[in-house]
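Presented below is the structure to which this report refers.
Here the complex is missing a single protein chain, while all its other protein chains stay put.
Up next is subunit A:
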């Protein structure tokens, strides 16, 4: 039954974690992208940049547990023509080194790829201090940054190639647990700034990213059983947001739900609300962590406790449809 389940309990086949997919993609692409250098702050066996490091030791530097220096070094490498990839836990790299991201990367607009792993409450038992739940908000607040939250392993592979091809600063969010497969085919469709339409529908649009895309699809299945046809958009790029897809969604379906594994403020919900409000205001409902820290627990238990389930998406969709009818 989709209603009570978190994304990790979806009936969809489970694939690799997005951090694993990123690590393998970086390793695989290393030969084709000789300008790529990777700098680590002693978490490469968690973020998976160690696989690149083992294959290309001359282009891999572990500078110790020092995120501020990590970002500054990456800025220096990028200003010498390198594509600098840096990765740490999402919480540490965006919160600890925010000013360095601002000064050494965003302000000069350098070609640095910032990969925040272990994002969201789905990291599980390690608890709130390790959970990046405001990382997307912070990354979106860096002028000129592209911000990407991929849904599964195939789209993470595609995103990794896309961000290496893109010239400029990018934040990519990855997660710890294995997640359901959304895209069975290779390569997954992926264009920076262009949402993927996963399912068409005329009654409501569910805009989701990260592991909430699986919950959005499960929710759409359940809604269809009660006669509500939901459109599902994988909004993997939070910035720049796909205004065209959102405008079409608002016009065609008249109601929107935004689902993300992030704080209520400053993430996908804020970006969608701003775009829809400017272009074609319709009722919007939000599924997210709210305005609170997480805690320790199993990933499934935490996703359920913080309302990141297909059931909550269904509920939100019904409210949005109802608001449309009553509005």
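By definition in this document, a contact is a pair of C-beta atoms (placed from the backbone, for glycine too) under 8 Å apart; a residue touches a chain by one contact, two chains touch by 3 or more; residues count from 1.
Just so we're on the same page, contacts and distances are computed from a predicted model.
Colleague: For the chain that's not shown, choose its UniProt protein name out of "3-isopropylmalate dehydratase small subunit", "Transketolase 2", "Aldehyde dehydrogenase family protein" or "Response regulator transcription factor".
Modeller: The record for the missing subunit names the protein "Transketolase 2".
Colleague: Pick out which of A:61, A:89 or A:145 touches the chain that's been left out of the picture.
Modeller: The one listed residue touching the chain not shown is A:61.
Colleague: Pick out which of A:72, A:150 or A:266 touches the chain that's been left out of the picture.
Modeller: Checking the options A:72, A:150 or A:266, the one contacting the hidden chain is A:72.
Colleague: Identify the residues of subunit A touching the omitted chain, counting contacts across the whole complex.
Modeller: Within subunit A, the residues that touch the unshown chain are 37, 58-59, 61, 63-64, 66, 68-69, 71-82, 84, 99-100, 102-104, 107-109.
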